[in-house]
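My structure is below; once you've seen it, I'll send some questions.
Just one protein chain is left out here, and the rest sit where they should.
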Amino acid sequence: MQQTYRLVIDCPDKVGLVASVSQFLADHGATIVEASHHTDQQTGRFFMRHEIGADSLKLDYPSFLSEFAPLANEYQMQWKLADSRHRQRVALLGSLESHCLVDLLHRWHTGELHCDIPCIISNHPQMQQFADWYKVPFHWIDFKGQGKDAAFEQIATLLNEYNIDLTVLARFMQILPDSLCQQLAGKAINIHHSFLPSFAGARPYQQAYDRGVKLIGATCHYVTADLDEGPIIEQSVKRISHSDTATDMVRKGKDCEVTALAHGVRYHLEDRVIIHRNKTVVFA
Amino acid sequence: MQQTYRLVIDCPDKVGLVASVSQFLADHGATIVEASHHTDQQTGRFFMRHEIGADSLKLDYPSFLSEFAPLANEYQMQWKLADSRHRQRVALLGSLESHCLVDLLHRWHTGELHCDIPCIISNHPQMQQFADWYKVPFHWIDFKGQGKDAAFEQIATLLNEYNIDLTVLARFMQILPDSLCQQLAGKAINIHHSFLPSFAGARPYQQAYDRGVKLIGATCHYVTADLDEGPIIEQSVKRISHSDTATDMVRKGKDCEVTALAHGVRYHLEDRVIIHRNKTVVFA
Amino acid sequence: MQQTYRLVIDCPDKVGLVASVSQFLADHGATIVEASHHTDQQTGRFFMRHEIGADSLKLDYPSFLSEFAPLANEYQMQWKLADSRHRQRVALLGSLESHCLVDLLHRWHTGELHCDIPCIISNHPQMQQFADWYKVPFHWIDFKGQGKDAAFEQIATLLNEYNIDLTVLARFMQILPDSLCQQLAGKAINIHHSFLPSFAGARPYQQAYDRGVKLIGATCHYVTADLDEGPIIEQSVKRISHSDTATDMVRKGKDCEVTALAHGVRYHLEDRVIIHRNKTVVFA
Partner (left out) sequence: MQQTYRLVIDCPDKVGLVASVSQFLADHGATIVEASHHTDQQTGRFFMRHEIGADSLKLDYPSFLSEFAPLANEYQMQWKLADSRHRQRVALLGSLESHCLVDLLHRWHTGELHCDIPCIISNHPQMQQFADWYKVPFHWIDFKGQGKDAAFEQIATLLNEYNIDLTVLARFMQILPDSLCQQLAGKAINIHHSFLPSFAGARPYQQAYDRGVKLIGATCHYVTADLDEGPIIEQSVKRISHSDTATDMVRKGKDCEVTALAHGVRYHLEDRVIIHRNKTVVFA
């Protein structure tokens, strides 16, 4: 795979902005592999993502940072430059349901997800078997034995020790404490098994069954202190009917969850997501 | 089109039920064009729809009714026998947005919807042009001039005078009074421009925009006194992204509304929907 | 609706290209409403579309053309600048099936499609009723009476006299002669009632039925001399099963056709489509 740099910019919209950035890139020989722009007309905010062929660029990574900084300041940019060779460190948090965990591990194993997975953490020991096979260190956190507070402190410590960039809640059924949510802001992704905002909270399939909806879904979103209220990255739905039993709904729902979570994680890892207030710009 | 009878049954499940009904049909020579069964395992309720070739049947309509009655009583059936030649009388209620109204009229005009449309009722005069072209009597109800109560009385009177079987709220933006909802129970269909239960109430596209969902939708449901809470017949969704403006969302939403409403109305007209508590069985 | 200019560029990819164009736009005060880029990595071809707020631009239309020309030459651009106020002149060609024709007319009538429709042409007189209602001149071309060659000459003459920019074959069931295809290259859109390249040619629904596929579809494409082989703009599919009769397939297929054609025509009218060899870049 071709090495690229991803320049991601979020700033107030202004005439001349694109020209200045494009000129900077051209001046340093950049070949543009992919370019995406978006202006939020309501807030006047501008978003831009460039994927640049690394070979073409006459600047190395640190020089790019220092040379681009004045331009970034001039336009009051929030920005980052990501090197595609740099692999983010992703922790997977699981529970009893294995479908999301196994799917992410397989996509990582086959190279579809470019990241490192230095650890898997679970409140149940059963996921150990998958971790072992993929040769990923596994940590069983005993929520019942030590209580929630201690358990989450243990998790926070692990995320810190492993130097984790992204925490993925792959059907991890515990509610994170506010302090941890804040600490992981923009760096933790959850999959909720409903088409949010419908059926937030517990037992969404039962809620969907009781309401008699004709489509069920799953929502991949960033974790915030307000449960199931974080910025949505991706959603997926499937058609159901009166003839679908609870088992059928769970089976179809799982396929939605797997799909939405895999998309959401990949978009994040490829620096395609920008959080803007409580929403996302996704340059898919 | 082949003439058929539709025998629709809703009763407690019981061994021998299907055999008895099938034997009755066979004894009278019935050729089955389409047969659908469903048992609700939670409530033990059984639902069945047969579409029978009228030519094959050695009973006329009234004889069928009288001969089937003892069997229906034995199994405590709620049931009906509909003749496909009988066209239900459908009233369309519109407002300012024409897309659902025009779509239903065209499907009716081309024979996709088998019904009569004896009148169009609207709280705005603009729909007159469509009514005239399709040669359907048009009634403008002046809500502002006479007030809501009088306006709805006028509507109730019209539905009564026209002997209406089904009332379709084709983006009719007025909330029906409870008494009318009760009177029309199971005989009035609404289209709500969101994927219910998400974004019930007013301005659903704005709500969807504000929440940052990645799919928008529409819901076709029976009207009940609880606004946007009636039994759902059909739902439809479309993918959106950050780049969709308010105009884009409305345009995509309209396509969802048209599709979901057209399906819902057709299912109802073809006796494919059975209401069970607050849900539907749809033999699509 | 906001007035915009659409600058659409198709040229060999080159470092500095985007910077030059962006600088040109910034120098003349352009606010970018929407910007889309694409590089075809296989052919090294670059495609770009800018939608520019007309108010912001310090150049009028003719000055933009003349001032941009040197830059366009330098980069060997095929390009155009379209004014959103300019309404393309669209001819609709119909036959017996009304669904696509009526759908396009309604979308035009409600302002979703920004164009003029100066004429409707059909090889059957039945479409006259729709044309009359929308107050669009209608031309019945008698294919049987005068033969195909004369009929198509008559059509070519009409397209010429009406000064047509875009010809839409809205289920027009006659095969255009090669000379007319060439004359209308890139300016005529057809809807084929299958998911091409499956089931090209006649009776696609019958072909789909015979093959037992589980999804049917429709394809909106530019007309070329090779029947059903032109560049594809949009495709749409729907799920079917063994229980779908021929009537069901036609009904579902119609919904696909309407959707795909409406999208394709809108993309074309908004200058979102660039033909590249036998494929399209669609900045949807």
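Going in written order, the chains are labelled A, B and C, and every chain counts its residues from 1.
Just so it is clear, a contact is a pair of C-beta atoms (placed from the backbone, for glycine too) under 8 Å apart; a residue touches a chain by one contact, two chains touch by 3 or more.
All values reported here derive from a predicted model rather than from experimental measurement.
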Contact list for the unshown chain, restricted to visible chains: A, B, C
Residue of C:Pro62, C:Gly111, C:Gly145 or C:Gly212 touching the missing chain in the full complex: C:Gly212
Candidate in contact with the missing chain, chosen from A:Glu74, A:Glu112 or A:Asp178: A:Glu112
On subunit B, residues whose C-beta touches the chain left out of the figure: 13, 15-20, 22-23, 25-27, 29-37, 39, 41, 56
Absent chain, residues of subunit A that touch it: 34, 98-99, 102, 106, 110, 112, 133, 243, 251, 255, 259
Absent chain, residues of subunit C that touch it: 38, 40-41, 47, 195-199, 211-215, 217, 231-235, 237, 241-243, 245, 278-282, 284
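The rule is simple: only the chains that are shown with their structure count from here on.
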Chain centre separation (subunit A, subunit C; CA means) in Å: 37
Centroid distance [mean C-alpha coordinates] between subunit B and subunit A, Å: 41
Residues of subunit A touching at least two other chains: 41
